[in-house]
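Yeah, one chain of the complex is gone here, protein chain that is, but the others are all in their spots.
This part shows subunit A:
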């Protein structure tokens, strides 16, 4: 097939776009099943303690209520905590709703009301009376004790070992900075509420909001011992997730528990305020020490992070991963610790760890540049490295230098005057800041499968259990299939997000395009050779060996001659993460312009240029949207998002979008995304690195650095809200 006809690498419109703009795409709460019951969760009002009594009588009497479940009358489930482990879970004891009388965090489910309609369940939930014996809690990271996690979380790269002597090098270096950076907890808040609709029967069909229908299926089978029943988890469309759907959520557990108890179909939609207690991006306290010689060459990098976790799990993420590998330095010391809080466990949120760790590292680099009186971009280029020094191996590809060049050119970085407060227009101070981003590029450690089949109309049906959480997965997998099968996209029918379809790992880690994409490609190749050999046997070879054989009419003829035998192929993609000769990462350079109202401290992010090196880009249209969207989330991290706690109550004070601010349309101005050319033959069979997370990493530090440039105020806490900036300015 010649280059002009192929679709991979081209800007193809989202194939699921028409269904979504028509409102036809169905999400988890939108399957209306006859005789459906509705559930509503009652949550704990204390952060730690025990339930002394729970009075369900008034709720039970409420018209329409069918049942109210608590830890006392819930149906049996396995009392063994390790059975509730999931692929994305950290070490510890996973939280199981309604397990016993203990309260681990405010907002924890303590009862479930099930009624004939949603309103009755919701209103009756207010009538459940719970009394507690509260214990001393702590939700304040600054007030809790740091410790090194004893068990490492599977799948998270270990903290790199120290090299050289960073303490000594820091002590003797002529030019240095040491600063402490803090962040607030953040919540994922996809627009779709977490929801599950359970259709009860011989086959239990669970319409769930998840990033892994397969792991939810396995989890439910184990937890509820659904003997003699088939469990099928369907997530055809997922209204965003950003990591909160990596693990089987409280909602699916509670909904299936209720369905099993009552042997009826049940729907549970969590209200927005309950979604604050499903998981959060761990807040952290980080201290970064950087030292350099007069030329700006790094002499020492020390980075210590203390990140929040729950009492029952040691959540961990790669917060320090890039502090050892992004810049050339011989003396590196990294310390990663946790502190236990009486909260739900943190849950991976878009570029977990890195987005927080790189805020500290890249803010510190900017501080160092000012100590050195050096351009911040020049400092990064001075310390550029072609090798991953932490693993002592080369990168499979690294076009970060090109990101710096192209990004700074498009932004006009050379026109920047270095001194803080040196640019203004009317009442606004103007600041330009930049930061580097990096994220892991890998195949999934778990295998991925795909199946492709010739339909009776001569079209190809591609199936995989992987979800599309807004990432463009439907589209890119269709493109890969069309090109591999030497056909057009209109002959490819794709079905995803269903645990009855071939196994795929969780959709996370930016690995889906590389992993599930390779499985689809492999299945399509296998199908082609199957078609060729069958064509040989059945004697339809008069039509030639090439693309003619794959035409709809030839395939319909071939199917007829097969007498009911199917024409299909299934392939499995394995990736071995061990013994690699290369390190692989995606990189980005982000340049940000802010305008700060000098009197009111209102910050506007008027311009962002994001240059990304992410290997082969399968679809610039959907990839660009991923980067823009991550940039918007980065603006939220920098300026808005704050799941603030009242530490006296141990309770998150944000309940919805009125108090947990995410960027609105008016907060987003010009975002210019550019992908630099990067060829990588090592990272994955398709040369793909993944674009789901890299976009968010460098945005918050670039904005914080721009705010320093505009105002002369070094803001070391995220989010940089108006009040914090105003207070800093008045000091």
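As a working rule, contacts are C-beta pairs under 8 Å (C-beta built on N, C-alpha and C of every residue); 3 or more make two chains touch, one makes a residue touch a chain; residues count from 1.
In this section, contacts and distances are computed from a predicted model.
With the options "Acyl carrier protein", "2Fe-2S iron-sulfur cluster binding domain-containing protein", "Peptidase" or "Carbohydrate ABC transporter permease" in hand, the undepicted chain maps to the protein name "2Fe-2S iron-sulfur cluster binding domain-containing protein" (source: UniProt).
Looking at A:160, A:213, A:239 or A:615, the residue that reaches the missing chain in the full complex is A:239. When you scan A:249, A:583, A:622 or A:705 for touch with the missing chain, the hit is A:622. Shown as candidates are A:92, A:185 or A:472; the residue that touches the absent chain is A:472. Checked against the full complex, the candidates A:32, A:136, A:392 or A:456 give a single residue touching the omitted chain, namely A:32. Take subunit A: the residues that touch the chain left off the picture are 13-14, 16-27, 29-30, 32, 58, 61-64, 117-119, 123, 189-193, 237-240, 242, 269, 271-272, 469-472, 621-622, 624-626, 628-633, 656-658, 662-668, 671.
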